[in-house]
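Only a single protein chain was left out; the remaining protein chains are all shown in position.
What follows is chain A.
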Amino acid sequence: MNAELRPVKTAAEIGLADLFAAVRKDLPGGSSIEAIRSDAFDRFAAQGLPNSRVEAWRCTDLRRLVQDAKPLARRPDAAAKTAAGGAGAVFAGLHIRRLLIVDGAFVPELSDLAALEAGVAIRATVEALRREEMVLPFGMAGADPVAALNTALAGDGVVITVAADVVVERPIHLVFVTTGAAPAAMFTRSRLELGHGASLTLIETHEGPDHSDYQVNAALQMDVGDKASLDHIKITSEGAAALHIATLEASIGVGANYREFGFTTGGAVVRNQLFLRLAGEGTIASVHQASLLSGRQHADTTLTVDHAAAGSQSREVFKAVVDDEARAVFQGRITVQPGAQQTDARMMARALLLSDEAVASCKPELEIFADDVQCGHGTTTGALDDQLKFYLMARGIPEKEAEALLIQAFVGEVIDAVAREDLRDALSRTMHDWLKGRE
């Protein structure tokens, strides 16, 4: 083990240190990147896996939830590639550019790279790192230990750049899929650079086998140029035993329009952490997220929205449907920086508990350093309304179907926020599938 590291305590932390020591020389990137990785790992090691005493991780104690470190996934062989072919089926049949990331590695031959729009460039993260053309360190997410771990161990992913004023009609779909039975760890890093006035819909789906307790640490950095328009849709439907930690960092330019949509249905432990910075005048960001959880699933969405300068607007709506002994966590912090006057920010978190053992923890926070702003937040937690259910049943609708209608109604507001009808329909189908699973 590296002598500079502070002693780590848990088996997982020891395993991660061993892993980093073993693979650091083989990770993509030259000496400057290697220095960044070492620095990032030191920062991770100094903090260790976050436990519940770390404010941002209050409800998701990774020290307890992560038992061990897995070996890095091997680059996908022919069998893995075959297994991965059908992934991302939610959006099958739509005119979407699919890019496959199998077991953490971008696979160009499975990806749809033909007829790229002028001004659009797509390449593997390993390439960008080897040429030292990629910024690895995080900004807002820099202090987070698992983001640091991602920086230390980031292997592959996709780098997308869209030139100024290019309107990309065809959505790009990053299909992350884990194959194979041997549990492995994947550290992916992707990046989007959306030029001034450009426009794109970027979809991310994450899936994998139910029988493997694989670990995903996925990070995406987005640089949304001034006056650009971005729709980002992320569906987390990992396998039943998987650990999924995703860090999203977006810097959103002046006058840009950013719509974030998230849908979590799968994974044993899921953490989606989002760090958004709104540059100022005319920047509009919305975040709509829904988690549909059952069994003993644990899904945590932690969101930081930073209004950096005057005149920006943000809306956050988080909804959780929690069944069985599952737990949904929402932490949202809106920060209004000094001078960020006329900020208009509103955050709402609502949880629907379908069983007595289900738990929802919602903690919205405002941190306001300007005086002329409009900010608000609210949370509600409750069960399905028995009166409404009875009304539906009195019309002949069986209990489970009545519940499904009410759950759909609850989640519907979030899905309605997706601008494109074809994507909305696909998301509705995902929700229906989940509801079918309850019957």
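Here is the rule we use: a contact is a pair of C-beta atoms (placed from the backbone, for glycine too) under 8 Å apart; a residue touches a chain by one contact, two chains touch by 3 or more; residues count from 1.
Rule of thumb we're sticking to: contacts and distances are computed from a predicted model.
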Omitted chain, identified by the protein name its UniProt record gives, among "Electron transfer flavoprotein subunit alpha/FixB family protein", "Catalase-related peroxidase", "Fe-S cluster assembly ATP-binding protein" or "NADH-quinone oxidoreductase subunit F": "Fe-S cluster assembly ATP-binding protein"
Among A:213, A:344 or A:401, residue touching the chain not depicted: A:401
In chain A, positions touching the absent partner: 386-388, 390-399, 401-402, 405-406, 408-410, 412-413
